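Excluded from the complex is one protein chain; the other protein chains are retained at their positions.
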Amino acid sequence: MTVLEALLQHSPALIIAIPLLSAFLLPLVSRIHAKVRDVFALVMLGVTSCFVGLLASDVLSHGPRIYIFGAQNLRVPLVRILFEVDSMGVFMAIITMMLAIIAVIYSWSFLHQEDGLDKYYTLLLLVVTSALGMELTGDIFNFFVFLEISCIASCALIAFWVTEGEALEAAFKYIVVSSIGALFVLFAIGIFYAQYNALNIATLAHLLLFTFLDKIALVILLVSLGMKAGLAPMHMWLPDSYGRAPPSIVLIIMSATLASFYGLLRVVFTFYGNVLTTSLRFSLPAHVVIGWILIALAIVSILIGVIMALVQTDLLRLIGYAAVAEIGYMFLAVGASIAALGTSYATVALQGGVLHILNDAVDIGLLFLVAGAIYYVTKKRSLDDLSGLARTMKFTTVFFIIGLLAVAGMPPLNGFTSKFLIYESVYQLNPILSIIALLGSILLLAIFVKVLYAAFLGPELPGLKDVKEAPKSMLLAMGFLAGLAIFIGLFPNLLLDTLVKPAVSALLDHAQYISMVVGGL
Amino acid sequence: MIEYIPFIAVVAMILIGLYAVVFRRNLIKIVIGISIIESGVNLFLIMLGYREGGVAPIFTSLPPGTTYPPEMVLPVPQALTLTSIVIGVAVLALMLSLVMHIYRKYGTLDVRKIRRLKE
Partner (left out) sequence: MFTLESGSGFWNPILWILVLLITFLLFYGIRGFGKSTYKKGTEQTKAFLSGNKEPSPEEMHIKASNLYWGFTTSMKSLYSVLRKMHTGNTSDYILWFVLVLAVLLLILGVM
């Protein structure tokens, strides 16, 4: 066995272990020098990304991988934890690592005047660990543990600006909402364990019978993971915490939010994959009911997100509401693909939804970074106090325009590619859904044109005469995301073929996921 | 009937906790409510660990004639509950420290007055 093979074999464990251990090493390292600490955080994330890349290339070419913590042989079936990594998990891990690295680069300049940065980086790495754990684990209780870690660490990060009462309020709301959500997830896990004596996702999916208790567990998991992902009408914590956390942190919380969304996909497609076609009363298949429930909630999310964003004056909060609308698009695609399970456009819808996870991370992330840059140079939150920033912040303006067009789904940027797939496939399920989705995009464009006009155009206000362009590391972070937005827009097939299509087929092919554990070991 | 009483207690505890979170105004009471929900869920997990006539899962001191696994109680629910309790303590500590800081900034613990972030 070569070194590379050994590293590959243990990479699922290392991907969790490296950020986790370096998180607790960071306070020690930061005693040396602040610069060393900053570089250490980036290097450790870089090493983790290398392992993610290694694992991704293997999983994409050789199929899912299993990593066993604990007993290797099956004499004691439950005293071990499995990590099961498939293309979908790898896709999410890549997004998480991208967001984490950009957030760290951005934080270098953005927070260099603040205190307590050793704890900041520790918590940041912990959230990254938890998001990666949620994405790679094959054990439902393990999923809960990582969910709680992400909840605790992100709550502490939201309250980073502890001198502001609003930040504390947002953090309190976040922890109340997410800890109750996580406790209900644990309750659902208890229901599974009570019936099937197993905690492994693949084993459970194999045994699942869709009894009445399973229906209850499904509803609890859908609603509580949906709440963690920011689905309306349980989205209210999201603009609060996104609007008050430091913008670099928003990227990290977003990766945890997207990991919850991934958990929901895993629950519906893998857990209940065997029983989705069971007929319920009125000879309606279960997947139609679940799909239309998700579609209804998604439509509410899109509409509430855009309508509320239109009247916001706080820039960060406004983008938070736009993020709710973007999450609605993902749920719309997923709901449509569940409702129409088995048809060809269901696959296209799911491809659009999965690609939109990446596009949402890029677009909303870019907008948050731009809003953070504006906050950094002006120290103002309200759009009413801003004007004429395009004169002094030329690069930031360009990045904002790219983010604006991308988030509104304007061709040829990345937002359009996934929204195009969503419109075209949802149209075949019901044309009205497509119209609402288009309307949401138009309103998103209107919202961000308003921001462009109010903040960047117009005369220079007296208080803003001496603003400067944002520092280099912040420009670098924004530039990377803007470049990615253009790149995905121009070469949509490159990503779709290499990452998204394997991820979608891994989601839809639950039999393979199950047989990896149940049949082979 | 008697074997269902613990499950009724679980549901009752979760409902009491939700009632406290939704209808109580004091932040501390909301935190207590979350704690009660957590205890309810933990009780649920512990309940699942009970196997009638089971023996302790110690391989070296099994009573003669026991076969694995039906007669052995797997310690998984206990392990889950311990993990959940540890996580619960962390969440509780974090929430209480947030409540303390919020009281310093807002001068009140009434949840209806702590809403500068709205709309």
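Order as written gives the chain letters A and B; numbering starts at 1 within each chain.
The criterion applied here is as follows: contacts are C-beta pairs under 8 Å (C-beta built on N, C-alpha and C of every residue); 3 or more make two chains touch, one makes a residue touch a chain.
Keep in mind the model is a prediction, meaning the values are calculated, not measured.
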* Asked: Of A:6, A:43, A:209 or A:446, which one is in contact with the hidden chain?
  -> A:446
* Which one, B:41, B:94 or B:117, makes contact with the chain that was left out? -> B:117
* **Which residue of A:6, A:36 or A:494 touches the chain not shown here** => A:494
* Structure fact -> Among A:56, A:259, A:383 or A:437, contact with the omitted chain is made only by A:383
* Structure fact -> Residues on chain B facing the left-out chain by the touch rule are 18, 21-25, 30, 111-112, 114-119
* Asked: Which chain A residues touch the hidden chain?
  -> 172-173, 176-177, 180-181, 184, 212, 215-216, 218-220, 222-224, 226-227, 233-234, 236-237, 240, 280-282, 284, 286, 289, 293, 297, 304, 307-308, 310-311, 313, 344-345, 348, 382-384, 386-387, 411-412, 416-417, 420-421, 424-425, 427-428, 446, 450-451, 453-455, 458-459, 461-462, 489-494, 496
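Definition applied: only the chains that are shown with their structure count from here on.
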* If you look only at chain B, which of its residues touch chain A in the complex? -> 14, 21, 27, 30, 34, 37-38, 41, 44-45, 48, 69, 74, 76-77, 80, 83-84, 87, 90-91, 94-95, 98-99, 101-102, 105-106, 114-117, 119
* Structure fact -> So, in the complex, the side of chain A touching chain B is made of residues 77-79, 141, 145, 148, 151-152, 155-156, 159, 162, 164-166, 168-173, 175-176, 179-180, 183, 186-187, 189-190, 193-194, 197, 199, 239-240, 243-244, 308, 311, 317
